[in-house]
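Below: the structure, in structure tokens.
For this view, one protein chain was removed and the others were kept in their places.
Let's look at chain A:
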Amino acid sequence: MLIVFFLPHLLYFSSYWSKILKMKKDNKPDNTAFTQQRLPAWQPVLSVGIVLPLFFIIGLAFIGIGIGLLITSNNIQEFEEEYTGIGDNSNCYICANNATANCKCTLNFTIAQPIQGSVFMYYGLTNYYQNHQKYLSSRDDQQLAGETYYLKNPSQSCKPYQMDINNNPIAPCGSIANSFFNDAFALYYNNQGFLDEVKLDGSAIAWWTDHNVKFSNPSQTGSNLSQIFEGTVKPINWSKPVYNLDVNNPDNNGFINEDFLVWMRTAALPDFRKLYRRISGNYSSFMPSGNYTLEITYNYPVKDLPGKKKVIFSTVSWMGGKNQFLGIAYLVFGSLCFVMGFILLIVYAKYQNVEDNDD
């Protein structure tokens, strides 16, 4: 790196030394293109005549890309339901206001158009600042990476969720883990009065690298997870210890619990969604239109934020979820370039005429 910085210096002294070595007596500067600043060069002069084609090309390209993006985005089907429980008519009103654990409420909704393709289910939070600086640093990645020492000695950055009152280490420590989203969902398709459970697949919802590299459980040969985590306590807000997050799948426990991983990848913006499940089973590639019932195990308090909770069902394309912005932006600026090109052309032509007349 320093070489880059010292380049001029080095250049100077290298010529100096070469002179010494060659015993060059005179002081005459080297007659090279570099030292005489005569390096062959491209000297563009920005003027309308030269850049006009560029405007048209960029304009056309942008419009093309914009149209493609809009079409792709429009093909994405997305369905969003809020279940915060604010307002008396909301099903979850009771759950939202009576903070009993595992309060259940249901949400009925209708999908008017059948959804083609694989569908992802997200939960969404608004006005939730996962990107708050203090919050964001309140974690111990080394503990989460399964380093045994840090399991019992969490980093200072976790404070005040580093140790509990009895000075037992908290695993996983920190504010992020402590505020782990703990609502649970079950989806049913209302098939002519008969509730058919839509299977939800919770595997591979987190980053592969998070699951396999960045996060791992502390390893201790011949002992199961609960033994490994012995001596630590669960985060204050948690109901279950970390080694018992997923009762159905013993491999999905500890620090590598996929829901946990998703939560730990803190959202960039205060209104965010996080992948909850992928719809699998019979409905994996097609969700028929009709009535659906969502059974919510309501645990997570958002009333004070004041924020909202929602679920989102969405198909994905190569460009991810539904987003019109990029397509519109490309279209608008493509057109702008095009129009600007025309204006420049007209002005330039007139200007040229004036100049010609002048001459």
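Assume a contact is a pair of C-beta atoms (placed from the backbone, for glycine too) under 8 Å apart; a residue touches a chain by one contact, two chains touch by 3 or more; residues count from 1.
Keep in mind that, in the parts below, contacts and distances are computed from a predicted model.
Taking the options "Alpha-1,3-glucosyltransferase", "Histidine-containing phosphotransfer protein", "Replication protein A subunit" or "Phospholipid-transporting ATPase" in turn, only "Phospholipid-transporting ATPase" matches the UniProt protein name of the chain that is not displayed.
The residue touching the chain not shown here, chosen from A:Thr84, A:Gln130 or A:Asn253, is A:Gln130.
Residues 1-2, 4-9, 11-12, 26-31, 35-37, 39-49, 51, 58, 62, 65, 69, 122, 124, 128-142, 145, 155, 157, 159-160, 175, 179, 207, 209-210, 213-214, 237, 262, 265-275, 301, 304-306, 318-321, 323, 325-326, 329-330, 333, 336-337, 340, 344, 348, 351, 355, 358 are the ones on chain A that touch the missing chain.
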